[in-house]
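Take a look at the structure set out below.
A single protein chain has been removed from this complex, and every other one stays in its place.
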Amino acid sequence: MKSSEAVIKLNEAGFKAEPAEVTRVGYHVTVALGADQIRPFAEWLLSEGFFIDFLSAVDASPAIQLIYQFAHFDAPCRIHAQVSLPDSGAVDTISDIYQGADWHERETRDFFGVVFSGHHNLVPLILCDEDKDLKPLLKKEGAKKSLADIGLGEMVA
Amino acid sequence: MVTKLEKIAGPKHRFLLNMGPQHPSTHGVLRIVLEMDGEYAMAIDPVLGYGHRMHEKMAEGRPYNGFYPNTGRMDYLGAILFSHGYVGLLERMSGAEVPERAEFIRVITAELNRISSHLVGIGAYVLDLGAFTPILYAFDDREMILDMLEAITGSRLTYCYFRVGGVTKDIDDTFIRRARAFIDRMRSRLPMYKDLVTDNLIFLKRTKGIGIIDRDMAARYGITGPVLRGSGISYDVRKSEPYSVYDRFDFDIPVGENGDSFDRYVVRMEEIAQSLRIIEQALDALPDGPVMVKPKKKLKLAAGGCNYTVEAARGSLSYYLVGDGSDTPYRLKIRVPSYSNLSPLPELCKGMLLSDLVTAMGSLDLVIPEIDR
Amino acid sequence: MKEIERYAQFLKDESEADSTELQGGAMNSFPLTEQVLKVCQANSLWPLTFGLACCAIEMMAAGMARIDMARYGAEVFRPSARQCDLLIVSGTVTKKMAPALMTLYEQMPYPKWVIAMGNCAISGGPFKVEDNYNVIEGVDRLIPVDVYVPGCPPRPEALIEGILKLQEKIAGKRHPWPQRKMKDAVKVHPIP
Partner (left out) sequence: MSGYFSELITGSKSLLVGLGVTFKALISPVVTVQYPREKIDVTSAVRGHIDLVKDEATGTHRCMVCLSCMKVCPCQCITVQGEKREGVKGKVLTLFALDFTKCSLCGLCVESCKPKAIDFSNEYELAGFTRDEFVFDLLKRVKERA
């Protein structure tokens, strides 16, 4: 699927997608998602034949940003989605749609303490048991910056 | 799935088997907890983190150029390919110019590194299956690459050779002569590997039809690299999103037919031949000029996220960096290929014989400290 | 972390208390036999197949055709700790790995020796940073180490050098028989 086509189709499916400047940011489409849209978004991607590249998070104020990236085997189309973590500290899992997300979600829980509700086995993956509440990649007080300062602000839905 | 034993004796024969973290065929420090039914693995639970070296945390605490040594220590078999991704990311974000000669040298060294990585992968894989001899030949060929790379980079394994704006040292005539000699030698050695391993009936019987990955499974788990291409999908970042000067070279993407362990092995062998083609073309077209444009004193990147994807020896490698205008990264996420390639193991190997599990896992060509980062 | 420290202390006490007795057994009262035994031990070290990270590849390279470790009797890489007397810690030891490493050390029968290969095993190496939360800063905090081989990673020759040092420690001489008769002059092996 061409990236221009993907933008149109994503907008038709009800997601806020925009084309991105690939030579500057390295992905073709940006999507600003609401926390409740993650599962339909993942289902749509799977039906269109996208594969999961990675899933991670960035700690910022006011809320942790979750980063999802998907790409396609047949055409250069890399979709980059950003979700703001709700106040509840939990988002829906996509590990039953994309099984590869299972480990990524467990890793994100290890490093950031993000809870993925509905995940079948959210136990520490990388860290040892005694460090399961360490959350090493959370920023220390004072080091945390706002979304505008790190340039991710304009993408929030 | 119900095994023969379970049909006869009921499910009472299940027991837990611990494989690793010290096990010769887990290629490092992977631990797998298996629920066995006799000799069949019914539930597989990989336990990661035995080689977690905090690369992402370390990136946040040091300047951009202080992360160079770390890039080589994630996938130590394909260190140059990992460095290539990182400097590519920084160049994309800072807009730094790279001399053409440096780009060619990067491609040459990266492809040499890819060959050396595949040689270790193949040798260790066949060693897992019980054949000791091929790894001796594979390492013998690999030593030639390491001699070449050591002469220009100074180290054998964890190169720290690429910099923003070029490479640290120019290649000389000795390197070009050795590289050409190596291409000839390797081309004459490839039929030998075919005789010794690929045509061997025991090897065929052990690997054919074991661990089949199809397109749907590959998409759900995000499998990339030779493991994906073994399933017949010609996805290669060097072709689909060409970086550096890869779009100037003529090379094929070898693909397999059935997606089993044997196809993955064959794809790796053919990739060695394709890499030799790229190196030959790059050596022929090597332009003159400087190899380094000295950047400004300190690298500072503007705020904003940026992604850079390259084809590492084991699949697509993405660096995702969020800058905050200072000289240290705010967040660096590294998407490593082996991580996604290992994750289908529980589904892939369910109900397999333990010896077949070793076959299937070895064909994924894992580097564990890369997975754990 | 406390548990790991207690375990490490236990291993240290054990090896200190019984090292002389356990290494030679009753043979210690016969000096000549003891010396013969030690030369035999030094010439047939059996390392454990145990790779942790980058250095493991150089350890493999040391066992391959170019730098053949078999020339020093150390080629029999055993997959089980119970058949080994040399533990080459080749790579970074993490907090999760530490208990497994100590168990492996305990599983090895006496006499046993440890080589810390590479900077990570010696002191944590490049990972000994301020915000380190997962890497053990030196394997000698966990188990007693006999020989240190620095480098990042060390060349295979350095590992051979470490094994020669270990032979020196075991048998009292740098080149125990039969390598003692080696010529002093060093030939240079050219690369084509």
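Letters A, B and C name the chains as they come in the text, with residue numbers starting at 1 for each one.
Throughout what follows, contacts are C-beta pairs under 8 Å (C-beta built on N, C-alpha and C of every residue); 3 or more make two chains touch, one makes a residue touch a chain.
Only a predicted model underlies this, so the values are computations on that prediction, with no experimental measurement involved.
Taking every chain of the complex into account, the absent chain touches B, C. Of the candidate positions B:Pro21, B:Pro69 or B:Gly123, contact with the hidden chain is made by B:Pro69.
Within the complete assembly, B:Ile202 is the residue of B:Ile202, B:Ala285 or B:Ala302 that touches the hidden chain. Annotation for subunit B: contacts to the undisplayed chain at residues 62-63, 65-70, 73, 133, 137, 140, 143, 150-155, 158, 160, 168-169, 192, 195-196, 199-202. Remark: the residues of subunit C touching the chain excluded from display are 65-68, 71, 116, 119, 122-126, 128-129, 138, 140, 146-152, 154-155, 157-158, 160-162, 164-165, 169, 182-183, 186-191.
Simple rule for what comes next: only the chains that are shown with their structure count from here on.
For the pairs B-C and A-B, the count of C-beta pairs in contact is higher at A-B. Per-chain Cα centroids separate subunit B from subunit C by 29 Å.
Work out the mean CA point of subunit A and of subunit B, and you get 25 Å between them.
Residue positions 49, 52, 54, 57 of subunit B are each in touch with at least two other chains.
Shown for subunit A are the residues in touch with two or more other chains, namely 127-128, 136. Remark: subunit B residues 48-49, 52, 54, 56-57, 60, 89, 92, 215, 218-224, 228, 233, 235, 240-241, 302-309, 316, 318, 320, 322-325, 330-331, 333, 335, 339-340, 343-344, 347, 372-373 touch subunit A in the complex.
Of all residues in subunit B, only 21-24, 27-29, 49-54, 57-58, 61, 69-70, 73, 76-77, 120, 135-136, 139-140, 143, 147, 156-158, 178, 181, 369 touch subunit C in the complex they form.
Put simply, subunit C touches subunit B in their complex at residues 48-54, 56-58, 60-61, 64-66, 79, 81, 91-92, 94, 96-97, 100, 104, 126-127, 129-135, 152-153, 155, 191-192.
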